[in-house]
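With one protein chain held back, the other chains of the complex are shown just where they sit.
Labels run A and B following the written order; every chain starts at residue 1.
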Amino acid sequence: MCAEDRLPNGGEFTFRELVWERLEQEADLLLRDLFPICRSLTGEGVRQTLRQLKAVANFEMHEVPSGTKCFDWVVPDEWNVRDAFIADLTGERLVDFRRSNLHLASYSVPFDGVVSFEELDTHLHSLPALPEAIPYRTTYYNRDWGFCLAHRQRETLDRNADYRVVIDATLQPGGLTYGECLLPGTSGEEYLVSSYCCHPSLANDNLSGVILWTLLLRELQSRPHRHAYRFILVPETIGAIAYLSLHTEEMRRVSGGLIPTTVAGPGKFGFKRTYLGDHRIDRVIELTLREQRLDYVAYPFDINGSDETQYSAPFFRIPIGTISKDKYYEYPFYHTSLDNLEFISAGGLIDSLKLYMLTIEKLELDVQYESQNPYSEPMLGKRGLYPPTGGSIKQSAVDPSKSHHDRTYSIGGDNVAYGSELDAIRWVMFTADGSTGLLEVAETSGLPVRQLYDTAENLRRHGLLQRTAGQGR
Amino acid sequence: MCAEDRLPNGGEFTFRELVWERLEQEADLLLRDLFPICRSLTGEGVRQTLRQLKAVANFEMHEVPSGTKCFDWVVPDEWNVRDAFIADLTGERLVDFRRSNLHLASYSVPFDGVVSFEELDTHLHSLPALPEAIPYRTTYYNRDWGFCLAHRQRETLDRNADYRVVIDATLQPGGLTYGECLLPGTSGEEYLVSSYCCHPSLANDNLSGVILWTLLLRELQSRPHRHAYRFILVPETIGAIAYLSLHTEEMRRVSGGLIPTTVAGPGKFGFKRTYLGDHRIDRVIELTLREQRLDYVAYPFDINGSDETQYSAPFFRIPIGTISKDKYYEYPFYHTSLDNLEFISAGGLIDSLKLYMLTIEKLELDVQYESQNPYSEPMLGKRGLYPPTGGSIKQSAVDPSKSHHDRTYSIGGDNVAYGSELDAIRWVMFTADGSTGLLEVAETSGLPVRQLYDTAENLRRHGLLQRTAGQGR
Partner (left out) sequence: MCAEDRLPNGGEFTFRELVWERLEQEADLLLRDLFPICRSLTGEGVRQTLRQLKAVANFEMHEVPSGTKCFDWVVPDEWNVRDAFIADLTGERLVDFRRSNLHLASYSVPFDGVVSFEELDTHLHSLPALPEAIPYRTTYYNRDWGFCLAHRQRETLDRNADYRVVIDATLQPGGLTYGECLLPGTSGEEYLVSSYCCHPSLANDNLSGVILWTLLLRELQSRPHRHAYRFILVPETIGAIAYLSLHTEEMRRVSGGLIPTTVAGPGKFGFKRTYLGDHRIDRVIELTLREQRLDYVAYPFDINGSDETQYSAPFFRIPIGTISKDKYYEYPFYHTSLDNLEFISAGGLIDSLKLYMLTIEKLELDVQYESQNPYSEPMLGKRGLYPPTGGSIKQSAVDPSKSHHDRTYSIGGDNVAYGSELDAIRWVMFTADGSTGLLEVAETSGLPVRQLYDTAENLRRHGLLQRTAGQGR
């Protein structure tokens, strides 16, 4: 159990005191530090990345040995590269792994030899449509080798020459490395936060997601929460499958989850729904985006994507949602060398982090209350909760577009419109039947979940509400 | 039990024979008679109003003593005003309750003294945005006093002068007065019709609703009906809560209800939905408005409003709908002296009354039938129900926009489009599975409920249908 339970399970759940500028600087440094590392499904690059992240947020590192059977899959041999290049016969390196780790197709087998252009060409990958970009390619389960290069460079190769090809790599039994941190909760519900750490020098996909995962973990470690959270950082597909096979029963009990990925691009936010489409995960994300009045791209569930396909497989059926900023597949630089640090920004990453935080905040604040005066409105005046002069007191309703602007919320919430306190009191009391959560109240009333929660807790202190049993804290 | 059961529980439910012009004249006289009376939560003004209404429709008057505990509330002292004014020190009355009862904030405590402008000013209410209007204000549960006046007049007050303030009022133990009439039914379902009688000289909100309530009660008393109806006329909020606390078990069994309020303005009809949004009450109102082809403003349920908040509170959860004409909150003269007899019209009130009647008619006619020939269409020819020559008989379907205009319905129904009799016969026979009500048939077929009912009763006389047991009459 990696989480330090230094915080009592009481107290207010809130991200409000965060200083976003500091987080942005931190993200910026992490992006620069980690970008150059060559990561893949396995290998030292992954270990190095996770070790550096452990300095930011505490989590455990685990290894699954090569050859371990995971359902229909087997953990592959570990892959490490010392050097790789294509040179002409004078020894001049034309394509050099040391200049960009994207040049070598991931999981290329060791090789050293001289080959004709004709043979070499069958091992080359380039993008005619993006002639300056090096594409990202893998050959995980097909023992082969390949080089990726800018199409413009490819066209300069002498078609009549021979070439020296060297891949000084090892592909042998070792381990698949992943990170994990379990944060226990009191509500009986557990949520998954999973990202993938197997991509080499690609910034948006998915170094951005890895860093967001780490910062989000640290923030949740530092405050009380009702739900349990399972943070895992795995290589995509095989890592998620290995994790599922090692935690079958625990994973079957997970209520829902999030996969932060491609979260720092210059474009629009995106929201990919869970396979159910209307799960609580969908509702909290949708409400977060609505409260923030963000213009975003709506993606229905699709079978292509990240590890939601594994976590949502028939045996597990964990509904998984993703908030992205320039979603994978959708931006032209996807899986190329142009998905670099110039393409993304730490500011975009932190904006996405805010949305993940607000999403989790809504999961936390979705509490059910039971009215202690279910027969009518309570008498608010005698408790000092009502304006003293009546008659004009419903004016908030005259112009609802105005009534919701009283004040704004201090986290990521410059756009959040609060309603009148009287409206919040009335909605909360009216819906407090013991089984309706604040999420539903927010959806119905248009009031922010945070305001409803603060109001409900105030009414609880006045003895007008009780939490439904089992709602923790 | 106030309803005279002079009508047998048989016979046709219909409002068709009404003479609307006579009703409009009657409404006009009632508006003029009752407008000047000073009403509040309690007091002689309410009693006088109810006594005059009892001459129109028979109902019982009840009193709840001051100090009676009602759930979280207590019935307040009774408030009566003989006189109230602000005068200059020469004795000239500047603001005079006798000219408009809106000048005195409702429930102002007795007072007699000379005060500086500065002190007086803290007790004044005016509307800079509507400088000619006297606002309506209350101070029910905050022992204070206040005067309301036109902002233009307020600006003429000498800021250096002193003023004589007199409130010759009593605020002492007495009673809260309400009206009630129970009309028994045979269907086992009971519906509530509630309005509020606590507003002083304000025409649309809510003298119009009070008069509609009375006329609707009289019409229902004079004809047979399947459902039970509970008519109550109470001061808003505390009256509804007092009534609920005195009739807790009965009110828990109520199926749904209507609150006629603000029904005589010059603007559009409005429909505020029940808290469920799709209850039978919502459906009958929606169908009424659709059949009448009325352009109306759709209001979702909102926590602010009238007594639906009380009746729909968690313990009772009675779904309540409102049809309005210039809905409260929404017109600029709301809660000011400009909401007067010039603003509204008796004709508008009667148009709203028609809609309430048609709504109740649909509740009454929503009967379930069981086909006595469920195996196929019945042979209509041998019963004289079919045109003799075939081949062209489905022409009604060729142009559905025309087929629905054969004749119009005689109550409030100049716009109602009837379908062909053959269509009505077929729809009724097809849907007569013993559990589908005519409301659903109307929604599906687009045919008016009234036509379906008349047709079904005709088919019943031909032995082709039976009423499902428990459908009364």
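Assume contacts are C-beta pairs under 8 Å (C-beta built on N, C-alpha and C of every residue); 3 or more make two chains touch, one makes a residue touch a chain.
In this text, all values refer to a predicted model and were calculated from it rather than measured experimentally.
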| item | value |
| --- | --- |
| Omitted-chain contact residue, chosen from B:Q52, B:T68, B:N373 or B:T468 | B:N373 |
| Absent-chain contact - pick from A:Q25, A:N142 or A:S222 | A:N142 |
| Option touching the unshown chain, where A:C197, A:I211 or A:L244 are the choices | A:L244 |
| Touching residues on subunit B - with respect to the absent chain | 371, 373-379, 381-382, 386, 388-392, 394-398, 423, 426-427, 430, 432-433, 445 |
| Touch list for subunit A against the chain that is not drawn | 70-74, 105-106, 125, 135-142, 144, 146, 237, 240-241, 244-245, 248, 275, 302-304, 309-310, 312-316, 328-330, 334-335 |
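As a working rule, only the chains that are shown with their structure count from here on.
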| item | value |
| --- | --- |
| Centre-of-Cα separation between subunit B and subunit A, whole angstrom | 53 |
